[in-house]
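Note that this complex is displayed minus one protein chain, with the remaining chains in position.
Chains: A, B and C, in written order; residue numbering restarts at 1 for each.
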């Protein structure tokens, strides 16, 4: 039994749902999950579907899907073998809380993923990587070495067939060289409730503004700083009694949970991106 | 153009989704919304679908649906003309906050519903009903007159073709005579986070137990007290500084919002009930 | 028995708490509530105190407090008779949800306040004011009449000894002429999670940015648009399934609750403002 996950988007048109479900029935697929969304502002149709097959040939199915459906409706589409484990690279700097959290979940089987390696611009977190038996590459980044560092990063990513990257409080700006290779495949955690407090030191800005709620946001990295499609956000109540270091401590808990939830949504192929916004299927 | 909403549940079987979408395509329906859920514990399939038709005959469609699909898959099913406004009766006692809230939303066009009348066992809230121009029936309930009161209620409900009832802090236990006529069609608001604090005076119990969060729950009324299928819940943080009257005041805000949300879900036919639990479609 | 509420702020210094509690003991006051906060960034001390007296003369007490304590510690201070009902003016435009909510709470005794009148630049909400028997003044505002309108507003505010103003979705920018007379005494509700989405149409901006959580913020009005000291904020989870009108509807519920909570905090004299931030005592 093979199970596939199918993601489609295209201009909204009459008869799409019936056409897709029909196609699957004709190919002996049993649909076990279907969800769809229409963006009424832009007239865009989104669909996520899971289907089971007793016999399945991915190459043939894709060719067939393309010629029968995708071209007709001008679809953008992706098909995954649901059981395939993607390769996820983790980039970190010196903060350990998100790394501990991800590796703890990975260790307990909560994340269906391979982690081929961790990259860091510092050596600080190597002991954590070691204790979980994950290869750790220390690639320092300075103004002068940034390009060279990226070349090394890209080599490692390619060599290990990395499917997506998680920036687990990686305190460096990722340049277009990586973004172009991993469009909507680099997940960042920003320690504010975006679009409030873009950029550096958001907890200091939140403290200064006197907000009563702080937050964290996980988003795909795009060229524009902290402006990529939002995957997940969460917030926590604070008060005047909290000093900046209290906001930072509370924020750590938010960051961990929000980033982990974003990773899980991405792994389950529940996120579609269009026009810098996400559709998150349930 | 006619738009219908279709709700189905049955034992989970291969090919249901394709069969339903096919049926609609064959009947010239354009599916504009589809969502489904499978309860894996009990192997029950649930589906909600919206479809548009240029020409539509409800009687013929229902007959056709029944013979072609429903009998084959042993479905339970309901079909609504999406534009039909249901008739909603409101039962109240003396508390005014939920009534004000519902009528304010009704007045501003937020609720797509008719409100043929309000019933109360007290005359207290008649001025509010008057100010919104809704007929108000004062039907006192005592131990001795309970049966007689219910007979009057049932007559009014029947006469006005009431589709469902909202108990907006109606402080009386509704008996089987009404529940049998309105199964999963009587929406209650209970002022606690069920199943905690069933029964009377939940805020007093919450205060005594020293909980740090209070809640409200909207559910369909069944024979068992406060044990019907939960539609919606929400909570609010409290502390030792809150006296019972503070909990009651905070609770009023929870009750209003939770009840309004439950009514809106019911009106949009987004709620399905099975085995005393709800499926809430998005 | 007279009960007073005392609010103090000054530079942080050794011995302030003891000095204040001593002063009250020497004046036969029984302290029933004391709370304090020190802003460690700026070394500012804040205190809120409630005290009961069997015999009390406000004028004499204030004079005494000033000469014995306030001058010594260079305090800013305010003293209220706790039972005094302040006069609150409400400004509205056309949206009714916040007005309904405030008047409903006022009617049920939840707000300890007088409401001498409602001002609006439209006549739309007059029937609501009438149904609650609150005087309603229609003062249209156009570019040309803005100054004249403000003069009328100021006359009414002065004549009725208004202590503070609530902008219950008043869609006009309040100018310095009012702000100067009511510093930190004009409460606004902004329909976003500030500092995100300052200015007009925040729900449209939130929709466009694809945020997963929306919010509302109540703050004191200052010269800078939507940048005054934040009193209260709350948020609600949203998803891609919500159209702009859904955000607006959900936002209405947030706005009502957040504004009501801010009003209640202000009425209980629990809010102190310093350097564009609030201390909110519990």
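Basically, a residue touches a chain if its C-beta (ideal position, glycine included) is under 8 Å from a C-beta of that chain, and two chains touch if they have at least 3 such contacts.
Note that this is a predicted model, so its numbers are computed, not measured.
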Chains in view touching the one left out: A, B, C
Residue in contact with the excluded chain [from A:42, A:241 or A:275]: A:241
Touching residue (missing chain; options B:31, B:230, B:249 or B:263): B:230
Candidate in contact with the missing chain, chosen from B:57, B:123, B:175 or B:239: B:239
Absent-chain contact - pick from A:41, A:110 or A:223: A:110
Contact set of chain C toward the excluded chain (per top definition): 14-15, 17-18, 21-22, 24-25, 30-36, 38, 237, 282
Positions on chain B where the hidden chain makes contact: 37, 39-41, 193-197, 207, 209-213, 215, 229-235, 239-241, 243-244, 276-280
Chain A residues that touch the omitted chain in the full complex: 96-97, 100, 104, 108, 110, 131, 239, 241, 249, 253, 257, 260, 282
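Heads up, the rule we're going with is that only the chains that are shown with their structure count from here on.
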Touch-based graph of the chains, sorted into line, ring, star, complete or other: complete
Angle (degrees, nearest 5) of the CA superposition of chain A onto chain C: 180
Chain B against chain A, contact positions shared by both copies (same if over half, else different): same
Where chain A and chain B are represented by their mean Cα positions, the distance between them in whole Å: 37
Centroid distance [mean C-alpha coordinates] between chain C and chain A, Å: 42
For chain B, residues that touch 2 or more chains besides their own: 282
